[in-house]
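One protein chain omitted, others in place.
And then chain A:
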Amino acid sequence: MTETPNPVAFTPERLAKVKEIIARYPEGRQKSALLPVLHVAQEQWGWVSSEVMDHVAELLSIEPVEVYEVATFYTMYHLDAVGKHVIEYCRTGPCCLMGGEEIYDYLKQKLGIQAGQTTPDGLFTLKEVECLAACGWGPVFQIREKFYMNLTRERVDEIIEELSK
């Protein structure tokens, strides 16, 4: 697990990215950069701690509370430390029709954890999410930017094995 260091600092590449994002918006509208910048922060630290949120507020010249209220509203931002791979499992109707609930039970059993928990080795965190807009290819879960679709027990075994290496 990645802990946020104190003081918090973006890598030079990511800081350049943050500055490029801020420059996308009209003068004085830099707050628009908040969601994309939080994504960049999460890319670096795996989650967004209150120290990271404070740092983002400073970079965008906004109040820390403006960052807190946003980070807690949108479900993609992890507010606690997470494992190396965050499995975001779709639990919505169309995926369930394709056997999503059964595969989900299998996955939980295989990892030995429930939603919101991380495996003791720190490899996997399980999160339940709502519809991922991939209903025709369900059941579906997502790990970072990658979609894993048409899941079966065998496919789940392969994925977990591959990511455990």
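The rule is short, and it goes like this: contacts are C-beta pairs under 8 Å (C-beta built on N, C-alpha and C of every residue); 3 or more make two chains touch, one makes a residue touch a chain; residues count from 1.
By our rule, contacts and distances are computed from a predicted model.
Colleague: Just to verify: the chain that's not displayed, which of "NADH-quinone oxidoreductase subunit F", "NUDIX hydrolase", "Chemotaxis protein CheA" or "Helix-turn-helix transcriptional regulator" does UniProt list as its protein name?
Modeller: "NADH-quinone oxidoreductase subunit F"
Colleague: Which residue from A:Thr11, A:Ser50, A:Thr75 or A:Thr152 sits in contact with the chain not drawn here?
Modeller: Per the contact definition at the top, the residue touching the missing chain is A:Thr75.
Colleague: Which residue among A:Pro36, A:Pro64 or A:Gly122 touches the omitted chain?
Modeller: In the full complex, the listed residue that touches the missing chain is A:Pro36.
Colleague: Among A:Met53, A:Leu111 or A:Leu132, single out the residue that touches the unshown chain.
Modeller: A:Leu132
Colleague: Tell me where the left-out chain touches chain A, residue by residue.
Modeller: That gives, for chain A, the contact residues 24-26, 29, 31-36, 38-39, 60, 62, 66, 69-70, 73-77, 88, 91-94, 96-98, 129-138, 142, 144-147.
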